[in-house]
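What follows is one structure encoded as structure tokens, with my remarks underneath.
Excerpt of the complex: some chains, original placement.
Chain naming follows the written order as A, B and C, and within any one chain the residues start at number 1.
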Amino acid sequence: MRIGILNSGGDCPGLNAVIHGVVGAAHTLGWEVVGFRDGFEGLLPPGDYMMLNTEKTIGIMKLGGTILGTTNKGHFVAKVGEGNVAQVPAEIVEKAKNTLRHLEVGALIVVGGDGSLTTGLQLYQMGVPVIGVPKTIDNDIQATATSFGFDSAVAAVVDALDRLHTTAESHKRVIVLEVMGRHAGWIALYGGMAGGADVILLPEIPFSFEHVAKAIRKRDAAGRHSTLVVVAEGAHMETGELLTKEKVGTKGEDRLGGIGDYVAKHIEKDTGKETRACTLGHLQRGGAPTALDRILGVRFGAKAVELISQGSFGRMVSYQQYQVGDVPIEEAVHQLRLVSKDSEIVRASRAIGISFGDC
Amino acid sequence: MRIGILNSGGDCPGLNAVIHGVVGAAHTLGWEVVGFRDGFEGLLPPGDYMMLNTEKTIGIMKLGGTILGTTNKGHFVAKVGEGNVAQVPAEIVEKAKNTLRHLEVGALIVVGGDGSLTTGLQLYQMGVPVIGVPKTIDNDIQATATSFGFDSAVAAVVDALDRLHTTAESHKRVIVLEVMGRHAGWIALYGGMAGGADVILLPEIPFSFEHVAKAIRKRDAAGRHSTLVVVAEGAHMETGELLTKEKVGTKGEDRLGGIGDYVAKHIEKDTGKETRACTLGHLQRGGAPTALDRILGVRFGAKAVELISQGSFGRMVSYQQYQVGDVPIEEAVHQLRLVSKDSEIVRASRAIGISFGDC
Amino acid sequence: MRIGILNSGGDCPGLNAVIHGVVGAAHTLGWEVVGFRDGFEGLLPPGDYMMLNTEKTIGIMKLGGTILGTTNKGHFVAKVGEGNVAQVPAEIVEKAKNTLRHLEVGALIVVGGDGSLTTGLQLYQMGVPVIGVPKTIDNDIQATATSFGFDSAVAAVVDALDRLHTTAESHKRVIVLEVMGRHAGWIALYGGMAGGADVILLPEIPFSFEHVAKAIRKRDAAGRHSTLVVVAEGAHMETGELLTKEKVGTKGEDRLGGIGDYVAKHIEKDTGKETRACTLGHLQRGGAPTALDRILGVRFGAKAVELISQGSFGRMVSYQQYQVGDVPIEEAVHQLRLVSKDSEIVRASRAIGISFGDC
């Protein structure tokens, strides 16, 4: 038996742990593993790949990134902007199938986010035996309670806040930290809570600058002269007014970027306090995976191989009830998991005095 | 309203986050918080305590240990050895009640493990309005899916294994790392998996040295000349033979200790390979809490205050279904959560080639 | 005896270690310590200060920032832009002297950079018994071989590069990291070398984009499809053309900022490769001090107290010949220590293939 694996979309801590898990489990079964390079692009004839074995995966589990490379562009893109799904051209799929046939690859593990899983689903529907592994650093795929990469991204945010905290206090400043999170604010919420942020602005809870300024002034009045603000890149105002690219710059990965600078300037104007912005950017993606993310990655990889051994194709590995199980890919795509305003964690945050800028 | 809080038993990363959560939530409600020192001992007249406010909890969330101090000895011990429960003397309870009455403390938050929660339950049954918060660095209280401190202990194990990995490889050695886990092997299992251990010995899965040696020899034959072994302090052999204190030394906290040295010597004798032992000991307890543990601690603290505000005494805060809820303390004590031999995580570990020394 | 201490200018890891050293050494001598808040501003009547003792300095050594607060603005500014020295007004100095007299402070330790030491020198010349302690995160004060904060800033750069390395490789990108260093490129040089940067752009070695692009293309040709570029904020082009604020934005601390974005865009245009920028900013300042910086800080603090006990005023603590000694403040100010193009470390960098964009 010979199986294939590819990583697709933005990189994320834990990808190498998935590879480690897949190769380790395949090795135990006596199977060979073909690692395709640079996402689905590696499937184009004649195939861009490397043969993987346990020798090649020694020590990779603790490295960020992916030894296979990845891309969020190319011939297989099935998601065009928000909510618009395209069909991967039949001739492209045919080419991929030829490569797999030629290399005698009997099953393909696709590690990717919502867009890449959509492509994986289309391949499956057109006859490729696909297993999906959810990659979502934002932690916003509904069908899995969590995934690898998220905990590491949160750790990067906390590390940054721990650093910013002392400098903000020493200079009595407001510091705004922009973090990832276009649709879901989990990174901002977890990172902000653990890093001792005073204000957290999320896509799910529209804010007003008036309330943000009020929170900062209230702190000042209580003798707390520095304030840490965490803002998710997809945060927006109650007024519905967009913080558009035009308005705030063009940084980021085709994302609404520069919101941190924009928010910092607004706060400085509103409160008269010295305010600085810091954008975490790629520092969130590239770190060594935390213990939790390594473990999730390995278990996801091992489960993917188990699913292949059972012939359960078209399914996605998923974390549920503190165990790794699986669901149909079809049910998993296009279902976002968002922060709920009324959830226990948001209530706990408010209870200890964190402001979401909404009241 | 004035409430009290105490930490009891061994310290654990995240205790200060609980204090931060309690004080933050109480502050929002306009309540005062009395922090009792050195566990239940602080309740003895005239009371050993400090008044806590948000000024005093700035920045403590990221520190290990507890600003209140703690002890696993004293007048309130309700658990005598494994499975033997004693009643805290009525006159001691009376003294504690007098202190609380005198200080006008209307509710008491007890942060502790199984033994301390048992004491807390007895106080509740004798009229003290108690809320329990589970502290279990070993992650072995059945009634909560997880608790603060565990993730940090696992991180310490992974950090140690990352360090040992390179030196083991450079010298082609076997290195044995002894970690916490008297009854439950979660720390060894998670830490070993994330740190790339090759052999993991748990209390729940009896091992034989024959199988351990076989695993090491198999690696040698495949060109892997170094091996990392993680052993929980409570691991034991298939033969039922005890690794007694007499046999292995007297280190550790009233625990079966020195098992790491014993295992290392046995392996060196069995395999002829240079073998070294390393005991992680207090380095597992004292680290800065991870993001996850800070968040859990804060949420637990906020929930404890919420339960007080609802008058729901005799209950323990608990993490279930990815949310912080609560259960009766009575149902929580004396129920261990153990690693199951047939669980998905153990199967995944075996699938990728980890040996548990049992076959 | 009662002595005073203040921190002035931008904060820097190790300031708290200096305070720890000063308070510890004063305590041993039975002296009292007055900590002035927010730099020299704390000297204005009636004095903004806190009494310091060993109780208050427990554990501060490992924290970034300064418990005293600091500012790089105010009534005592003696350095106006590059190379322009102003005299602190006599009436301001008189006010400071009154505060010191009133509080019975017999000596003043000034911890600060070139500008703040200039102020300190003026105070000394007008009769205040001043001891200087050099604070230079950029490591560019000629009169001390090194100072606290620099090693921690380098560690922050290396941590960032380690993170960026894996994501750059996974996506075959160029990533540009902007770091501190207006006049001296030590942070960029040390950080870049230790973090495995391929191109390092320093203020001391003018670069051309042509040579930078050549280095990147050469790597591509050799199969290295990702490149890490470190650029000091004060780097500039061979042509003498300024990367002015107008051209590149207005971020940063009255510094030429945004050079990272500018360089990234230029490289993307020149090479056609996907290029991303990341600005480290305040993350360099705020971290926990490294072991080296804690030790330097403590030794500097202890030496400052020793100098006071000897009545050696007007002198600055200094690290020379691997020992902490002292020099006249007068000889120390306005003497920059710069990276030499022909130094052993630059030659070593070139020897292993690092490009400085100059050939």
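Definition applied: contacts are C-beta pairs under 8 Å (C-beta built on N, C-alpha and C of every residue); 3 or more make two chains touch, one makes a residue touch a chain.
A quick note: this is a predicted structure, and the numbers were derived from the prediction, not measured.
**Q** All chains share one sequence and 3 are in place; how many are there in total?
**A** Number of identical chains in the whole complex: 4.
By definition in this document, only the chains that are shown with their structure count from here on.
**Q** Looking at which chains touch, is this a line, ring, star, complete or other?
**A** If you draw each chain as a dot and join those that touch, you get an open line.
**Q** Fit chain A to chain C on CA atoms, both being copies of the same sequence, and give the resulting rotation angle in degrees, nearest 5.
**A** 180
**Q** Can you check how far apart chain A and chain B are, centre to centre, with Cα atoms defining each centre and the answer in Å?
**A** Here the centre of chain B sits 30 Å away from the centre of chain A.
**Q** Whole-Å distance, chain A centre to chain C centre, using C-alpha means?
**A** Roughly 35 Å, centre to centre.
**Q** Could you put a whole-Å number on the gap between the CA centroids of chain B and chain C?
**A** Using C-alpha averages as centres, the distance is 42 Å.
**Q** Report the residues of chain A in contact with chain C in the complex, numbered from low to high.
**A** 7, 10-11, 15, 38, 63-66, 69-71, 156, 160, 162-172, 175, 251, 261, 276-279, 281-283, 285-288
**Q** Where on chain A is chain B touching in the complex?
**A** 20-21, 24-25, 27-28, 54-55, 59, 61-62, 145, 151, 154-155, 157-158, 162, 165, 190-191, 193-196, 223, 290-292, 294-295, 298-299, 301-303, 305-306, 322-325, 343-345, 347-348, 350-353
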